[in-house]
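A single protein chain has been removed from this complex, and every other one stays in its place.
Entry: chain A
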Amino acid sequence: MTAEEAVAGAVGQGGAVLRIEDLHVSFPTEDGRVRAVRGLSLELRPGEALGIVGESGSGKSVASLAVMGLLPRGAQVSGSARVAGREVLHLGDEELSRVRGERIAMVFQDPLTSLNPVYTVGRQIAEAVRAHRAVGEREALARAVELLAAVGIPRPEERVRSYPHELSGGMRQRVVIAIAMANEPDVIIADEPTTALDVTVQAQVLEALEAARRRTGAALVLITHDLGVVAGHVDRVAVMYAGRLVEQGPVEEVFERPRMPYTLGLLGSQPRLDEGRSVRLAPIAGAPPTLLAPPPGCPFAPRCPMAEARCTEEEPPLRATGDGHLAACHFAERLEGRTPQEVFVRSGEPGARHGAAPSPAPAPSAAPLLRAEGLVKHFPVRSKGVVRRRIGDVHAVCGVSLELREHETLALVGESGCGKSTTARLLLRLLVPDAGRVEFEGADIAALPRAELRRLRQDMQIVFQDPFASLDPRMTVAEIVAEPLRIHGLYRERGGAADVERLLRTVGLGPEHAARYPHEFSGGQRQRIGIARALALRPRTLILDEPVSALDVSIQAGVINLLEDLQEEFGLAYLFVSHDLSVVRHIADRVAVMYLGKVVETGAADRVFAAAAHPYTQTLVSAIPLPDPRKERRRQRILVRGDVPSPSAPPSGCRFRTRCPKFAAELSERERARCVEEEPPLEARVPGHLTACHYAQERALV
């Protein structure tokens, strides 16, 4: 059976709204032809939701752009893509415009750039309506209001007159969805629609997409790198790797019985909210192949632990391995009943964390290594012009207290703008707090003279989020790693180049990497270089500022494992700043949840995740998608309304009350008054578990 027949057989003979056959896309570049999509075939039935999963560079976005006719001029496209029976590849501009919007619509990743900033959102929706229908302006605007209401935007009559910049990211994305559904298309393609958004907002946008689908009956193609998002929102899932479809099938099938090692590896790399610290992630070795000259044979073979000689010689076709389940692997049957840990963790290594138990909880009596008390940081907002008066303040951090003990990981969690990164920089004194103290081993950092502060930097180092911006592009790796040593005059004393080599080895790089420049490395390797630099001074504390959020899942797992190993080996204390609760669940001993510059809940990670007491923590936990379709669909979801208020004018009383589901639904008028007037203090409910809510109530949500 050929791949095409297999697909047709799997899908059945029903009329497909979108049928892609043997799609090839390549881009000529200076270095040669980049073959971004190689022979993609798939079908989408009416009303169906299909998820396309893949890491960066897998060709998933390029394929959707090809279908929309939105590829840049130089792209070479061959094959066929039919929307409701009509070929759309190689259509002229005018005909294509008729198909786009009317039959097929697209939602892009960045809601800021996909709306025109000089028109009101109402006008933009109306424009989309009128492009395909002969209706009057008034009628079109009425339809705009109706559509905004459908995607869950409050007060749509007022919002139609807003300009894009007056709306938050989540609102804008919902406007884009409203535009996409304006003409009741047959297919909506959503390309990473929630990647740029916070988790609570992501939940809202996914909800809006669902609503759009229910209303228009359109089929949905949801393109994403996030397995959790796919698990809860699609019927079928297709996995792409190196420009090819490598697995496809019903979502439960693929998640529970993956038949392609890559899919299994992705599942094993993904930290899960419903798994504790005892499970070690199973990263996929290596990095995706370059698409310039894909090697013969299976593109995944170089990274595949099951690869045999045949895999490097012969590219496996996509073949049926079960009911509606296709996989491109010669040995798909061998994956029967095996876990990612078994397949991807090499022999000789324990599948679970060393000693099974999470690192020993430090005795409560142990004096904290790092202690912050009542940290406050406001950034001035200045007027434009010559005088630049101070016209307000961004209240980035408002009275944060933390303790970090030796050999412990404290995670600082929150959505963008909650002040978690600012707090990390205050602890390092990269920023000077407006009020509050930071103590390292009992010594007040603020009072330290310059020379002492430099000494202290040896004990406390930082790893940054962006592995591309945090390494000086003009320095070689050896120079970058050696720099902290040279600054402190320790380079010779510690052994010079040999010490640099040792550091590189510690983070899993080789001495041959030392003479190269950062741009020659992949994201994961760069992050390792950043970690080597942070370790150069043999610090006792590492501040990790979103260290894995810029990395692909399979790479991320390797870095997380490295961080865990380093903690074991050197007894490091980590302050782990992250917005990703799944990662935090995996790595943290204790958690502090921040909202608008304040810690709203803190305690042992196991406890906070299992029995979150603050409504904000509860919404966060319930918004994190699980990469498990059955669990994900059964889960209780707490949706918050609206977006995070501006930190320059935080609400009175409890800062979360404007979005609090409890405030909105459960509390009486009298109880609410207390939330508005009185700021809830951070109080212990159980020893070690503190919550800042007047009406805290524990709930199990995972």
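Keep in mind that, in the parts below, contacts are C-beta pairs under 8 Å (C-beta built on N, C-alpha and C of every residue); 3 or more make two chains touch, one makes a residue touch a chain; residues count from 1.
Rule of thumb we're sticking to: contacts and distances are computed from a predicted model.
J.: Refer to UniProt and select, among "ABC transporter permease", "Sulfate adenylyltransferase subunit 2", "Pyruvate dehydrogenase E1 component subunit alpha" or "Glycine cleavage system H protein", the name of the complex member that is left out.
T.: Of the names offered in "ABC transporter permease", "Sulfate adenylyltransferase subunit 2", "Pyruvate dehydrogenase E1 component subunit alpha" or "Glycine cleavage system H protein", the one UniProt assigns to the missing chain is "ABC transporter permease".
J.: Using the touch definition from the top, which of A:Gly47, A:Pro302 or A:Pro661 touches the missing chain?
T.: Checking each option in A:Gly47, A:Pro302 or A:Pro661, the one touching the absent chain turns out to be A:Pro302.
J.: Would you indicate which residue among A:Leu44, A:Ala63, A:Ile177 or A:Leu537 is in contact with the undisplayed chain?
T.: A:Leu537
J.: Considering the whole complex, which of A:Phe108, A:Phe331, A:Phe464 or A:Phe663 touches the chain not shown?
T.: Counting the whole complex, the residue in contact with the absent chain is A:Phe464.
J.: I'm checking contacts with the chain that's been left out. Which of A:Gly39, A:Pro185 or A:Pro289 qualifies?
T.: A:Pro289
J.: Of A:Ala81, A:Ala182 or A:Leu428, which one is in contact with the hidden chain?
T.: A:Leu428
J.: So that we can see where the missing chain sits, which residues of chain A does it touch?
T.: 30-31, 283, 285-290, 302-303, 346, 349, 425, 428, 430, 453-454, 457-458, 461-462, 464-466, 469-474, 476, 483-484, 487-488, 505-510, 512-517, 519-522, 524-525, 528, 530, 533, 536-537, 558, 561-562, 565, 569
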